[in-house]
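With one protein chain held back, the other chains of the complex are shown just where they sit.
Moving on, here comes subunit A:
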Amino acid sequence: MKQTATSNPPPLPLPPSTPVLTHIDKAARKQLDEREKLFLLYEHEGKLPDLIPDVSHLQSPRLSTTDPNAIDHYGFIHEQPIKAMTINEKKQIQQEIKRSERWNKMLRKSSHSISRDNEQLRRRMFKGLPSTLRGAFWSRLFDLDEQLRVNKGYYEILKRKARSSSTYLSQIDLDVHRTYRNHQMFCNRYCIRQKHLFSILAAYSVYNTEIGYTQGMNQIVAFLLFYLPEEEAFWAFCQLMTGSRWMMHGFFCPGFPKLFRFQAQFEKIMKKMLPKVYKHFVTCQVQSDLYTIRWFMLCYLDCLPFPLTLRIWDIFVLDGEQVLLTTAFCILRIHRKKLLHLKTFDSINSFLKNELCTNFANSSLTIDEIIEEYVVCYEKLKQNNLLTLPSPTENEIPTKPFNISMGDITKFTDNNSNKNANSEETKAVISTPNKSMTSPRLITSQMSPKSTPVPVTETFLVTSLAPLATADEDSPSMVNLRDTSIETQYMEIKRLTKPFQIPDQQFLTEYDSCTVLSSADQSLSGYRRRPGHFGDDDDTISSKSDIIDDDEHVQISHMITTSFIHDDDDYEKLKRSSSFYDNVIDNEQVNYHYIRPQHYAFDTNIR
């Protein structure tokens, strides 16, 4: 990398558009190593002396955790021992304990799901969930039991997939490093909760490829992890992002369409319900889009005192997206007098940014009173018909299928539900065009009923579009998939491939649309056969050597991620192979070489 710097002026950096493949390749290779390294670091709590010479400076806890008096009721570590609780706080906690029994009873009564219309539940939710039971009730409100059942095993697959192909890992790692480091769950670098946070974000980045990873998601997931175990937190997060009640997808997908829609609606609310404040803000040039970004995207995390945030979140989990608007209105309404007294742009912004966070700007209201005010605000907005938003624009809703199997895609697009079918029954082999071959060309996955233990499904790359393009012998000549969108490519591949049957076993063809990548040249491919096993015809890359050099890797044109069958031994083998070249593994069983997925020019992090 650095050598580029030594050239004469104009020195550097290279213009982003310059297609210097060697650079891309180096970056890509570095990224592979980085990916593996990151996962290993989290798996070994950061102790990998042979891999990373010095991570000691990263590992020290950010704050001393030795003093238990410095940890508050919610697990946050303060720099100084915290003051004794106020009477109000004590009361609150005592009441919480008292209520826990009733909550418990309710939990026992409703073994799996809870109806949101249950008046008793609603009343109690507004009074606040006891911390100890928050996870249990959120889990029911997110319908996690069902999610876990339907998606059994899928989270593990996603994690592995992320390990081999996510392009967001380094950004995620950077952000995990600075998420809630003042909380006892996340204060130690590479601790178990940081690992969970990292895994969830990584898995989500390959699950919802329209978003991948956007900053802000880290905080929401970390917050869910305060109350839910890893896998539950993942599916709860999925619900938040694409469940129709919350649909936060539009807040995080590129372009942030939902954010803008909500901000516009909030302007309307202010204009109508708080005209004085609105005018005052206009005079001071305070635009709501500045402070509402955090309010809406993070649902008030870190924008309000934590106990209040929790209560807002309880209502948010119960009622969904409108809570964001109602709370914003509620905050300004409560503080309207103070706000009118602040005369400058700076002071208003500082009030909304800093002072709200500390003790709700010294409001004399207790949390219960604030929530009562919230209910009033809600009624007002409802009466004025201000919670009926313009319908979402198309790009607010995920359009690409999630990382699911072919059969499920139709289901998904048909009802557009967020119940993403899982791939637990995915079985797939991508066909070989030449049916005389005894084994499938391009690999794949699981469900061989006979094999025990149950094989693990893993996603790996195999390459080369050429066999796919000819898979359908009736199809016209090779389709040029270059320069088309990923969706088009996907549809094209779907059209060209047919389910392929292998005697004795049932298989379906499966492709993963989202990882169909294309790059420079379709005629080249990184897939090579093992010499002597197959003829010399068609699609293989021309190299005679078994070593894939840099250039060839750059030339890998079309890559398709697919699943294939392997057992734990293979996986171990793969895990152990740390260098790029070692990853070309010969799987005796199916006579294949395969290489790890690479994202070359498509990596958004490489410009």
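One rule holds in what follows: contacts are C-beta pairs under 8 Å (C-beta built on N, C-alpha and C of every residue); 3 or more make two chains touch, one makes a residue touch a chain; residues count from 1.
Note that contacts and distances are computed from a predicted model.
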Notebook entry, point to check: One chain is missing here; what is its name in UniProt, given the choices "Cytochrome b-c1 complex subunit Rieske, mitochondrial", "AAA+ ATPase domain-containing protein", "Eukaryotic translation initiation factor 3 subunit I" or "Ras-related protein Rab-39B"?
Noted result: "Ras-related protein Rab-39B"
Note to self: So one chain is hidden, and I want to know which residue out of A:K272, A:R294 or A:R336 touches that hidden chain in the complete assembly.
What the structure shows: A:R294
Check: Considering the whole complex, which of A:S131, A:S166 or A:Q219 touches the chain not shown?
Finding: A:Q219
Item checked: Full-complex contact with the absent chain, from A:S244, A:T344 or A:N359 -> A:T344
Item checked: Given A:H73, A:R99, A:K127 or A:H177, the one touching the chain that is not displayed -> A:H177
Margin query: Could you pull out which residues of subunit A are in touch with the chain that's been left out?
Written below: 1-2, 4-5, 9-16, 62, 171, 174-175, 177-179, 181, 214-216, 218-219, 254-256, 259, 285, 290, 293-294, 297-298, 302, 344, 346-347, 349-350, 353, 604-605, 607
